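Just one protein chain is left out here, and the rest sit where they should.
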Amino acid sequence: MRAKHRHALPGFGLTLGVCLAYLGLIVLLPLAALAWKSASLGAGEFWAIVTAPRALAAYRVTFGCAALAGLVNLVFGPLLAWVLVRYRFPGRTLVDALVDLPFALPTAVAGITLTALYASNGPLGRALEAHGWKIAYTPSGITVALVFVSLPFLVRSVQPVLEHLEPDVEEAAATLGAGRLTTLWRVVLPTLWPAILSGFALAFARALGEYGSVIFIAGNMPMVSEIAPLLITAKLDQYDYAGATAIALVLLAGSFATLLALNLLQLVTVRRRSAGSA
Amino acid sequence: MSAPRLASNALRDPWWLRLPLLMLALAFVALFLVLPLLAVFGYAFEKGVDFYFASLVDEDARAAIRLTLLVTAIAVPANTLFGIAAAWLITRFSFPGRGLLLSLIDLPFAVSPVIAGLIYVLLFGAQGLFAPWLAAHDVKIIFAVPGIVLATIFVTFPFVARELIPLMQAQGSEQEQAAITLGAGGFAMFWRVVLPKIGWGLGYGVILCNARAIGEFGAVSVVSGHIRGLTNTMPLHVEILYNEYQRTAAFAVASLLALLALATLALKQLVGWRMRRATPADGTHA
């Protein structure tokens, strides 16, 4: 493809210059520093850092809790979207607005609040510990924080799809004698899967890197409840820049792999949809 | 959002399905969203109103608020300008590398805030790439305000662009072309046509960018050094107070941030409503 040399609308040079300068300074230059730092590590050294027991434990906690939180929201996200789109009840607009609270509330605020609620002396923590379930300062606490943080992703991916769902498919299912549950399960849910999965991937990617809401409730015990982002800051505090960089690369690889998988999924879905309509 | 037709019986869930689903969803919302929100204010006022205000007018708290406002006042306008430029470039021209530019704009969403902080430490920190030059010129970026501004800009730069790109794509460029054929220069076209067209979407993006800029914790935490009165932003101040077992004071400052979050949600709702109202009246794509 050859670029056109002339554009009818003005501003190509100006906006291109602004974007390149801005992205160069804010994104590319720092990322180059990341690459430079990791290149200064030998392969053996790099491998030793990223496979150290403490690091492996941190990945396990990070990826495990992120996946678990994603699974919880896999159920409650679409449920909330369904209730918001299809049911009419007092306070619906309020609930709809509140869904974005985790986006809008600073993560540190979420972190200390969840900790205060779920700690042994907090109202929820006390009740749950009476039943032998300790939340704060354990991986369960991390999961709770990640559920909070990643909830909007699933609701907001599914909601627009539900809003634009053509009613005639459900009506057709009903006229064919399907019960309501059967219709939801066999007709509505399959059309939502791409949106649910893409919401899940976004939620998962966000949860992998989450820091502020987690560190207060996590307890941060190495090998038990230490997440990978915290391990990075721990290494930075000891001026171990190389170690921090190595862990950061693993974490980045995890996020990129998730988003890449999401893009591939969307590509496949789009193909299948367009092939179906042709 | 436009409500789908709910009249049809085939679309209505029977009560035995409706009621449990609704209850379950509302219980979840109450537990995970409403309760934490109320708890912020509950804890903030647990030692009374006087203590609450005393925590806010504390000198370190005031310094933290000032710094947060300063950082936001730089990061948000900078990201707004970038967002407009990027959206114009991406939606109005086709050029090689356009897809790459789009992915770069999305990048901060995939990067942990801690890593966002880390990359600037690697660049400008004591052992960083530019450390010798910075030391020679006595410029301090990490553990200083410039680092906080940079990290905040990194984390928040996609918001305006992400809001504008789909909007401007959908609006098309015919009005701009019309302005040009009528003799308008780039500046006149921008002020008289583009800005009024994208106004609400721009507002929406700025609101989101602003909320994130004020509340950013992880990235700022890495580059700030937590120097009281100097490099502490509001979220960092909350952290310090909390870790020093001054829980009520921490929640007092946190309640300000929570109020901001509520204001953001309200504005978002309002702007979203205005945008939806403005769209059907758009005659060009009727």
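The first chain written gets the first letter, and so on, giving A and B; residue counts start at 1 in each chain.
The rule is short, and it goes like this: a residue touches a chain if its C-beta (ideal position, glycine included) is under 8 Å from a C-beta of that chain, and two chains touch if they have at least 3 such contacts.
As a convention for this text, contacts and distances are computed from a predicted model.
Name the absent chain by its UniProt protein name; which of "Amino acid/amide ABC transporter membrane protein 2 (HAAT family)", "cytochrome-c oxidase", "BNR/Asp-box repeat protein" or "Sulfate transport system ATP-binding protein" is it?
According to UniProt, the chain not displayed is called "Sulfate transport system ATP-binding protein".
I'd like the shown chains that the missing chain touches, ordered by label.
A, B
Who touches the missing chain here, B:Lys197, B:Arg212, B:Arg247 or B:Lys268?
Only one listed residue reaches the unshown chain, and that is B:Lys197.
Given the full complex, what residues of subunit A touch the hidden partner chain?
Touch with the absent chain occurs at residues 1, 4-6, 8, 10.
I need the residue numbers on subunit B that touch the omitted chain, in ascending order.
Per the touch rule, subunit B residues meeting the hidden chain are 174-175, 177-185, 188-189, 192-193, 196-197, 281-285.
We adopt the following convention: only the chains that are shown with their structure count from here on.
Counting only Cα atoms for the centres, state how far subunit A is from subunit B in Å.
For subunit A versus subunit B, the centre distance works out to 16 Å.
Note which residues of subunit B are touching subunit A in the complex, please.
Result: residues 1-6, 8-11, 13-14, 17-18, 21-22, 24-26, 28-29, 32-37, 39-40, 43, 81-82, 85-86, 88-89, 92-96, 101, 104-105, 107, 109-115, 118-123, 125-129, 150, 153-154, 157, 173, 176-177, 180, 185-186, 189-190, 208, 211, 214-218, 221-222, 234-236, 238-239, 242, 247, 250-251, 254, 257-258, 260-262, 264-266, 268-269 of subunit B touch subunit A.
Could you please specify the touching residues of subunit A with respect to subunit B in the complex?
1, 3-4, 7-12, 14-16, 18-19, 22-23, 26-31, 33-34, 36-37, 76, 79-80, 82-83, 85-89, 93, 95, 97-110, 112-114, 116-117, 124, 147-148, 151, 159-160, 163, 165, 167, 170-171, 173-175, 180-181, 183-184, 202, 205-206, 208-212, 216, 229-230, 232-233, 236, 239, 241, 244-245, 248, 251-252, 255-256, 259
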